[in-house]
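A protein chain is absent from this complex, but the other protein chains hold their places.
Chain nomenclature is as follows: A and B, assigned in order of appearance, with residue numbering initiated at 1 for each chain independently.
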Amino acid sequence: MIDREQVLHVAKLARLELSDEEVGRMASELSSVLGHIETISKLALDDVAPTSHVVEVANALRADVETPCLPRDVALSQAPAVQDDGFLVPSPQA
Amino acid sequence: MSAIEYETVIGLEIHVQLQTKTKMFCGCPLSFGDPPNTHTCPVCLALPGSLPVTNAEAIHFGLMMGMALGSELAPRSIFHRKNYFYPDSPKAYQISQYDEPLCLGGRLGDVRIHRVHLEEDAAKLVHAGGSGRLHGSDASVVDFNRGGTPLAEIVTEPDLRDATAAAEWLRMLRSTLRVLGVSDVNMEEGSLRCDANISIRPVGTTELGTKTELKNMNSFRYIERGIRAEAARQEAIVRAGGRVEQETLHFDPRTEAITSLRSKEDAHDYRYFPEPDLTPVAISAEMLDRAKAALPELPLARAERFERDLGLHAESARLLAFRPELGDYFEAAIDGDGANAQPVANWLGNELLSRLEADADPAQSNVAPVALAKLVAMVSAKQVTQGGARQVLDKLIAEGGDPERIVEAEGLGAVGGSDELAPIVEAALAANPDVAEKLRGGDMKPIGVIVGHVMRETKGRADGGEITRLVRSQLGL
Partner (left out) sequence: MTDVTTLTAKQAADAVAAGDLDATELFEAYRAKAAADELNAFTWVADNAPESNGATQLPLAGVPLAVKDLFCTEGVPSQSGSRILEGYLPPYSASVVQRLTAAGAPLLAKTNQDEFAMGSSNENSGYGPVLNPWDRTRVPGGSSGGSAAAVASGAAPWALGTDTGGSIRQPAALTGIVGLKPTYGSVSRYGMIAFASSLDQAGPLTRDVTDAALLYGQMTGRDPMDSTSLQHPEAIVLPTAERLDGLRLGVPEAITGEGIEPGVFARFEETLKLAQELGATVQRVGLPHAEYGLSAYYVIAPAEASSNLARFDGVRYGLRAEASDLLSMYTKTRHDGFGDEVKRRIMLGTYALSSGYYDAYYGKAQRVRTKIAEDYRNAFETVDLIVTPTAPTVAFALGAKTADPLEMYLNDLFTVPISLAGIPAISIPAGLSDNLPVGFQMAGPAFSENRILGAAYALERAIGFDATAGRV
C-alpha cells in the first residue's frame, strides 16, 4: 500500500537519507502499520469536529515585555560549526 | 499576429514587520542591525524543549489593521505549522495562520483585501566570507536576531490592473500602516515587503490566466518595473502561442531579468497542521475596544475630509493626506480657516515642496506654517505678485522670518493702483515708439515688449493684467 516510490518521496520531505535496504524495510513496515490504521477510514465522522487540544484553553497570551536574551557565546556554544559570530551552514545554493 | 489586447491582473501579498517591543513568540527584543545572534533565546533558537507563547501586542496590532482595512475580525483564530527545511527556519516550520486567520476580507481604496494574518519572520542567512568555505564549496552564516519578528501578511484580491496602480496603491497602504503606528513600513530596511501575483488575459474576458509570483521587490520603483517586465514576458509567451507556467520568480532590477526561483522538482508540500503548542486566539470585547480606541484618522478619511470640509481638489487632498507630515503642516497653516485652503495647498504642494529635498518634512524647514499662510494671503490680496511671493519664499527658506517684513525690507510689495503704474507704462510706450505704433494699428502681438519693460522697471512687482489694461487705455484702444 506504500511503495518504494512513495517512501523515497516522503523521505525527501523529511530530509532523511535511507539506504536501499532501509527503503525496502520502511515500505513493508509502514504498509503494515498503515494497514492497521486503515480501521479508522471506515468511520463516518465528517460531522465531528477535529480535536487539536483536549483541554481547550483560549488566549494564553504574553504581555509585550522583554526577557533577557542568551549571551551569544552561550547561544553558539552547542553549534557544530561557527563563523563570524553565526551558525555556519553549507550554502543552500551549493 | 492577433490584434488581441491584453490586460494585466495583479494581486499583492505584503509582509509587514510589526513594531512590537518583543518577538512574536518569545520575549527577545526586536533587533535592528545589532551584532549577530545577540537577540536570541531558547524559543527563537528552537532549542529542544522550548515552546512559543503569543505576543498579545501583535494580536492588538493585527486587530487595528483589520479595523483600518474594514476586515471581518475572526472571533476565534488559530496558528498552524508550515513545515519546510531551511537554515533561516530554526524549528523547520514557520508558525503562521492558515485557514483560520485573524482578519478576513476588507478593502482599501478600490482594492479588496482577501485576508490579513499573523506569522513570524525568518532569520537572516548571510553569505560567509572567503574563509567560510566548507569542503571547497560556498557556505552561509545564520543570524537569528530577526528570526521570530512579528509579521502581518496582507493578501489582496486580484483587483489591480497595471504596475503604476499597484505601486500607487501600495503607497496608500504604507501611509495607512504608518499612521496606524503598527510598523515603520520601510521597504529598504525590509519592514515592508511585497510579492505580486501576476497574470494576463485578453481585455474584456473575466477568467483569470495562469499566475506567476514575483518575489520580494524592495522598492516602489522595482515593483513597478518588475510587474511591467513580467507582464511583458507573459504577453510575449502567449502571443507566441505558448503557455505561462505557474512558478515563483525573481526580478533583478539591475538587469531587468526575471528568473525562476524554485524548480518544480521540489514542489512545495508544507504539511500544514494546527500548532499544538499554541491555543486558539479568542477576541474579547476588551481587545476590540482597545484596538478601536487606538485607531487614528486614516489617510483616506483625511483626504475625504479635506475635500468635503475644505473644498480641496481630489489630487491636493490625497497628496496631503497620504503624506501625514504634509497634512499636518497644511492643517497648521490654514488653522481651521478654509478660506485660503486650496491656494495654501497649491503653494505647499508646488512651491514649497519643490524647494525642499524629496520626502522632506516642511515642518523641519525654516518656513513656519503661519508664514506660508500669511504669504498666500498677501498674494490673494494682491499685496504681492506671484513672482514677488516666490522671491519671498526663497528668503523664508533661507532664513525664515515674517513674509510681510521681507516684502517691506526687500521692497517686493506689488506696485499698487494705476496712478503709480501709469507713468511707468507711459514711459515704456515712449521708449518703444515702433511697438506703440503696431499696437495702435490693432496688432497686439508685441505687447509683451511693453509688459517686459514695465516688469524690469518694477522688479516684477507689477500685475501683468493691470499693465495691459493701462496700455489699452493710454493708446485709446
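What we mean here is this: a residue touches a chain if its C-beta (ideal position, glycine included) is under 8 Å from a C-beta of that chain, and two chains touch if they have at least 3 such contacts.
Since we're looking at a predicted model, the values are computed, not measured.
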item: Left-out chain, listing which of the shown chains it touches; value: A, B
item: Of B:Phe61, B:Tyr93 or B:Phe251, the one touching the omitted chain in the full complex; value: B:Tyr93
item: Touching residues (missing chain, whole complex) on subunit A; value: 2, 6-7, 9-11, 13-18, 22, 26, 29-30, 32-34, 36-41, 43, 45, 48-55, 57, 60, 62, 70, 74-75, 77-81, 87, 89-92, 94
item: Footprint left on subunit B by the chain that the document does not show; value: 42, 45-54, 81, 83, 85, 87, 90-93, 134-137, 142, 269, 271-273, 276-279
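Just so it is clear, only the chains that are shown with their structure count from here on.
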item: Of all residues in subunit B, those that touch subunit A in their complex; value: 20-22, 26-29, 35-42, 45, 53-59, 76, 78, 85-87, 125-129, 131-132, 134-135, 137-144, 266, 269, 271, 274, 276, 278-282, 284
item: Of all residues in subunit A, those that touch subunit B in their complex; value: 12-13, 15, 52-53, 56-70, 72, 75-76, 81, 83-94
